[in-house]
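With one protein chain removed, the remaining protein chains of the complex are shown where they sit.
Up next, chain A:
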């Protein structure tokens, strides 16, 4: 993987120009310290990335080679057989569709709900604000395991165990997202803009939709990615709520492969790689969007 090569190839403690003053003070000590820092960081990098590289490489190995001793990072011979088997013998695309679909719905709903509530808290004064805010704040310390059983009963008994509904329920109103939106709105949306929209006769919701949401777009992307990851990666809730194998999400699908008697590690590794592609892609998107949001906030704030 190129990231690792790039990282380990240049741990040379060449100090950038800004450090000249310090170098003159004690060049040797500084260089030693800098070298140690790079060494430590690169060692950590290996700890963080090696398992992933190894799994990626394993997904291209023949079944018997995955556990070969000594372990190797280069699959030889490399094969796409694992991927082909996974996609032909398992309903992978169905798992994938349900996971992506429900995560997408949960994301859209929660982003909208959080943006609205965040806007309400960031830009208005109203009676009961402190207490309502405190109530929301305290909901951060409610463990999901507590509401797991009542929520399960609620969803099952009310006949809503349709996975498309059930799988989005826990993710639609995260207090976390409201804080995030509130912070972004305070930072990125000047009051004057809202005042002038009002003077122009815009309705409150019209202002929100036409002025606030467009300005918030980069932050909405960031929140969206966070919501998406929460839902897409969730394991415990789908595990209790989905009993019909035809409605499995990706994590549940991978779990049956993994927990099966013969531990089809070849398939499991290929599945793990495929399952991780959307989240990693989405993470790359998150970074870009956040940078844009920052620039926008800095220019206007």
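Note that in this section contacts are C-beta pairs under 8 Å (C-beta built on N, C-alpha and C of every residue); 3 or more make two chains touch, one makes a residue touch a chain; residues count from 1.
We adopt the following convention: contacts and distances are computed from a predicted model.
Engineer: Which name from "PspA-associated domain-containing protein", "Sugar ABC transporter permease", "pre-crRNA processing endonuclease" or "(R)-2-hydroxyacyl-CoA dehydratase" does UniProt give the chain that's left off?
Structural biologist: Missing chain, UniProt protein name: "Sugar ABC transporter permease".
Engineer: One chain is left out of this view; which of A:87, A:100, A:116 or A:213 touches it in the full complex?
Structural biologist: Of all options in A:87, A:100, A:116 or A:213, contact with the hidden chain holds for A:116.
Engineer: Which positions on chain A touch the chain that was left off?
Structural biologist: Per the touch rule, chain A residues meeting the hidden chain are 3, 6-7, 10, 15-16, 18-19, 34, 37, 40-41, 44-45, 47-49, 51-52, 54-55, 58, 66-67, 69-71, 112-114, 116-117, 119-126, 129-130, 132-134, 136-154, 169-170, 172-173, 175-176, 178-180, 182-184, 186-187, 191, 194-195, 198, 204-205, 208, 219, 222-223, 225-226, 229, 232-233, 235-236, 239-240, 250-251, 254-255, 258, 265, 268-269, 272, 275-276, 279-280, 282-283, 286-287, 290-291, 293-294, 297-298, 301.
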